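Beneath this line is the structure, given in structure tokens, with notes to follow.
Only one protein chain is missing; all other protein chains are in place.
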Amino acid sequence: MARPRNPITSQMGWSTKDRIVVRGHDLPSELLGHVGFGDMAYLEVMGRLPDEHESVVFNSLLVTLVEHGMTPSAIAARLTYLGAPESLQSAVAAGILGVGSVFVGTTEGAANFLSVAITPDTNSADVPALAKSIVTEARESKKPIAGIGHPVHKPVDPRVPRLFEIAEAHGFRGLYVALLEAVAEEASAQYDRVLPINATGAIGALLCELGFDTRVARGLGTMARAVGLVGHLAEEMDNPMARELWFRVEDEVVEASGGAS
Amino acid sequence: MARPRNPITSQMGWSTKDRIVVRGHDLPSELLGHVGFGDMAYLEVMGRLPDEHESVVFNSLLVTLVEHGMTPSAIAARLTYLGAPESLQSAVAAGILGVGSVFVGTTEGAANFLSVAITPDTNSADVPALAKSIVTEARESKKPIAGIGHPVHKPVDPRVPRLFEIAEAHGFRGLYVALLEAVAEEASAQYDRVLPINATGAIGALLCELGFDTRVARGLGTMARAVGLVGHLAEEMDNPMARELWFRVEDEVVEASGGAS
Amino acid sequence: MARPRNPITSQMGWSTKDRIVVRGHDLPSELLGHVGFGDMAYLEVMGRLPDEHESVVFNSLLVTLVEHGMTPSAIAARLTYLGAPESLQSAVAAGILGVGSVFVGTTEGAANFLSVAITPDTNSADVPALAKSIVTEARESKKPIAGIGHPVHKPVDPRVPRLFEIAEAHGFRGLYVALLEAVAEEASAQYDRVLPINATGAIGALLCELGFDTRVARGLGTMARAVGLVGHLAEEMDNPMARELWFRVEDEVVEASGGAS
Partner (left out) sequence: MARPRNPITSQMGWSTKDRIVVRGHDLPSELLGHVGFGDMAYLEVMGRLPDEHESVVFNSLLVTLVEHGMTPSAIAARLTYLGAPESLQSAVAAGILGVGSVFVGTTEGAANFLSVAITPDTNSADVPALAKSIVTEARESKKPIAGIGHPVHKPVDPRVPRLFEIAEAHGFRGLYVALLEAVAEEASAQYDRVLPINATGAIGALLCELGFDTRVARGLGTMARAVGLVGHLAEEMDNPMARELWFRVEDEVVEASGGAS
């Protein structure tokens, strides 16, 4: 027995014989040549184009997320390309699948706790008490605080002051940034060691400042990493490392298991 | 017995305690706030930043590829999100996997035949003869010509004249574009029906004009679609269609097989 | 400054010029022709071959998970195949990505709560009290109980009594099954409606009976679904539905947005 039917609708875009409309904008005349790739991403996710200030801040967030060097995800993409060079998209997809809870999840985590803590009634005087309660609670439950601490970039993650500087210049250094800074300070005090804001934390705060739904935070990381992965694969075509890496691992494992005697 | 070892190198970037360098540029001071997401993509793939003209043309190509409405790939991403909402990246990856030979492959195909036909010695007087030979050969081998023809956008794909206009304004309307135009005209004559240049064909030609390796053509489609897929998933969160679609298919199949009597 | 190095080891297998060993077994002489695909899966995950009884129960679990009709995951795989027919593996991968928290997660969830509740000291007399506390806690925290309830198969999921019958015949109907049954009964009483054990719940309990690490529960679902997805794609080659489905969605969306007038 069939279930009752509901309509299927979408506001993403539509086309006819002679028109192509994306999110309400005529693609050829209003978008092509007028908006950059980053603003197009903003349009896709937010449903409207950014203003000049939103554009600079949003593009900065995406640019920060594009390239993180030889990450597990980039290596996985290169190894996948070795087996399926005819399907570049598969290698990109394999790399994207490593954008999970461990490396990019902290953007989401920071955006989540900040967006829960700040309400329409919050003002700057409330920030220190909010920070204190967030850190104390994390300490008591022995949970890490998303967006705080970095294994390499100490005492300052060099991306963070620059991102906040850009945000300030464009009117987006607000309560979310202030709270994250207060949390980092409070955490450094309570744990008695330097716990700087890291880049994913800063990005989480700025996504909140820009008004993004925290559920799409991971999506922004995903699209930026897709760009970075294509870069890695373009390099892999001319300067491959996947085969060498495979041989090293295989040889080491075979030798350790005594199989190659 | 272990195989000989080779070094592993990469020019993508590196970081230390206080520096983060991407493709030779200091990320915080030289890239953040200075380059947009599209230019960052160019840097990743080409290894250098675009100039002002390259930037406009390249961003236009990417923007064209972002959003094509309710494609099979976008629907697949939404269905994947229904089963694994905790892994937004998985839904994006699933959508990317549909960017294969059928829908985006024509960009690659067009870039391939154009880049083979045009050599350093080619000049504009050679274009008609090249076009004639390309179309004649395709006709005789009964193979479609990549980048020509569109099921909906007839007699003109509205993106194509706009893309070529942008390319011309920035000095990138060269021999590759001329050859593709000649091929479309020749094909329309030989097949005696309107066979317009389609958007993926135009993009293939412009990638050649910009000097891209044709092997990364599919990569540019992939990164642009990643952006579009995040847009679709952001809409799916608030205005879902996946469950309805699933129920419709399941009910239709069960009824047709007599199972639901 | 490089970090200290650790060895990389694996017990999965190794090969030399004339030998191929998998999990300690000579592949040609000890495995080929002697063990079935299901027992090979057991060997891969558990590190040893199953005995005759473990084999029957384990194969039954896998067989149960293979085919669930036109699921969102199967539809996503078919849509992906439409765009990339040259990469069958991509379509399978896309389908697998939908095996997330919503549909297969309940296997993991049931295995988790059962494995936490039953300790080495638990005996059958403890089961009713354990069930009561599990259901009461779930009710108070308003959380669903994994493995209980089914939208279609009521009052009995026909797979469940059969799976338990097989387990009993082979000596694997133990405390985990007893606890799951007690939980279903207790839940039906407390919520005052029929809440049968569902197939994923039964499988979760039997994985515990067989001694599997609950972290691989999702892996077993994944391998079984890979088999089912290849089946769907084999059907899609001869009796395709993806293009029709795509056209329906596209047309409905375009019409609803007024674009096709």
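Note that the chains are named A, B and C in the order they appear, and that numbering of residues resets to 1 at the start of each chain.
Here, contacts are C-beta pairs under 8 Å (C-beta built on N, C-alpha and C of every residue); 3 or more make two chains touch, one makes a residue touch a chain.
As the structure is a computational prediction, the values presented were derived from the model and not from experiment.
*Asks:* Can you pull out the displayed chains that the omitted chain is in contact with?
*Replies:* When the entire complex is considered, the left-out chain reaches A, B, C.
*Asks:* Using the document's contact rule, name the residues of chain A that touch the chain not shown here.
*Replies:* 69-73, 75-77, 79-80, 82-87, 90-91, 93-94, 97-104, 241-243, 245-246, 249-250, 253-254
*Asks:* Can you name the residues of chain B that touch the chain not displayed here?
*Replies:* On the chain B side, contact with the omitted chain comes from 7-11, 14-16, 19, 21, 84, 86-87, 89-90, 93, 97, 249, 252-254, 256-257, 259-260.
*Asks:* Provide the residue numbers of chain C that touch the chain removed from this figure.
*Replies:* 1-3, 5-6, 8-20, 22-23, 27-29, 31-33, 35-41, 43-45, 55-56, 59-60, 62-64, 66-70, 74, 87-90, 92-94, 96-97, 99-100, 104, 152-154, 156, 158-159, 161-163, 165-166, 169, 213, 215-216, 218-224, 226-228, 230-235, 237, 239, 241, 244-245, 247-248, 251-252, 255, 260
Simple rule for what comes next: only the chains that are shown with their structure count from here on.
*Asks:* Between chain A and chain C, what is the separation of their C-alpha centroids in Å?
*Replies:* 31
*Asks:* Using mean C-alpha positions as chain centres, tell me how far chain A is from chain B in Å, no decimals.
*Replies:* 23
*Asks:* Please tell me the distance, in whole Å, between the geometric centres of chain B and chain C computed from their C-alpha atoms.
*Replies:* Between these chains, centre-to-centre, one finds 36 Å.
*Asks:* Would you please write down the residue numbers of chain C that are in contact with two or more other chains?
*Replies:* If we look for residues of chain C contacting two or more partner chains, we find 84, 86-87, 90, 93, 97, 249, 253-254.
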